[in-house]
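Note that one protein chain of the assembly has been removed; the remaining protein chains are unaltered in position.
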Amino acid sequence: MSKTIEVRYFALFRENAGVDRESVTSDAATASELFAELRDRHGSTEPLGHCKVAINDEMVGWDAPIQDGDSILLFPPVAGG
Amino acid sequence: MSKTIEVRYFALFRENAGVDRESVTSDAATASELFAELRDRHGSTEPLGHCKVAINDEMVGWDAPIQDGDSILLFPPVAGG
Amino acid sequence: MMKMVTDPIQPEELRRALIDPAAGAYAGFEGWIRNRNEGHEVLRLEYEAYEPLALKEGEKIIAEARAKYPVLHAHCVHRSGMLEIGECAVWVGVASAHRDEAFLACRYIIDQVKVRLPIWKKEHYTDGHSGWVNCERCAAHG
Partner (left out) sequence: MMKMVTDPIQPEELRRALIDPAAGAYAGFEGWIRNRNEGHEVLRLEYEAYEPLALKEGEKIIAEARAKYPVLHAHCVHRSGMLEIGECAVWVGVASAHRDEAFLACRYIIDQVKVRLPIWKKEHYTDGHSGWVNCERCAAHG
């Protein structure tokens, strides 16, 4: 079932996508499926485990389900400090 | 052989001795012997291992030999910081 | 307490706020911008943060530290934006009765902050290139 979601890109992912957010129509059931679907956009060849995802401003696991209207935040490997 | 040495007391030892230094004539061969000899002055019942001694401004072990003219510093248990 | 700032971090002011008559120990940590990383000469560092989640995750880390170690106060401030060599990017301060827990909580907070907060840094090198730290393999054309 097709959903319309907002995807936000950060740091390198934003640079690769050329936008910081966009509206996406997708059949992806989980965050990891969406990540794979959008590979050309965020341009990551990094293992999924090095990246993080948040849905509606909550950090979640990659197996988290995606629902229509969600805001999905895709984080490349972090480097605080 | 009897030696004349200067003994300096610190913190509680000084309070117990009532002076911060004095000249002492002693037959003690080592620092630990001197410590035992002066027990009434420094007033310590603390195990030797909790106290420290310096000779002529060098920290030494309790078995260090004492020589005529030495300056012996008797330190009760320390508590820096 | 977790804070995100764009202005320079003021360690002295932050440290002072932790002074407490019941505290016998204070441990502090600061991450400074250094002029070299993995063989590259660094000119400056650009920090990008997603603030809403950095704050939320930072508060969670501090709460974890407090649950693990009996400390009186534990604060963390992270800066974002363009930082020059020698500037402070992150500050952690912990006050407690004894030193053991101050050191351990401080260490726990900075270790977790470095791997969990949604913060990214781009190194700008003296040779004109730049690169996202920890992200060598992220690039599509890597």
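A few remarks follow.
Per-chain residue numbering starts at 1, and chain names A, B and C are given in the order in which the chains are listed.
Throughout what follows, a contact is a pair of C-beta atoms (placed from the backbone, for glycine too) under 8 Å apart; a residue touches a chain by one contact, two chains touch by 3 or more.
All of these numbers come straight from a predicted model, not from anything done at the bench.
Counting contacts over the entire complex, the absent chain touches B, C.
Only one residue in the set C:19, C:63 or C:82 touches the chain that does not appear here, and it is C:19.
Hidden from this view is one chain, which touches chain B at 10-13, 16, 40, 43-46, 50, 52, 54, 57, 59, 73, 75-81.
Counting over the whole complex, chain C has residues 11-12, 15, 19-37, 85-86, 95, 97, 99, 102-103, 106-107, 110 touching the chain that is not drawn.
Please note the rule applied: only the chains that are shown with their structure count from here on.
Per-chain CA centroids place chain A at a distance of 72 Å from chain B.
Per-chain Cα centroids separate chain B from chain C by 49 Å. The set of chain C residues touching two or more other chains is empty. The set of chain B residues that touch two or more partner chains is empty.
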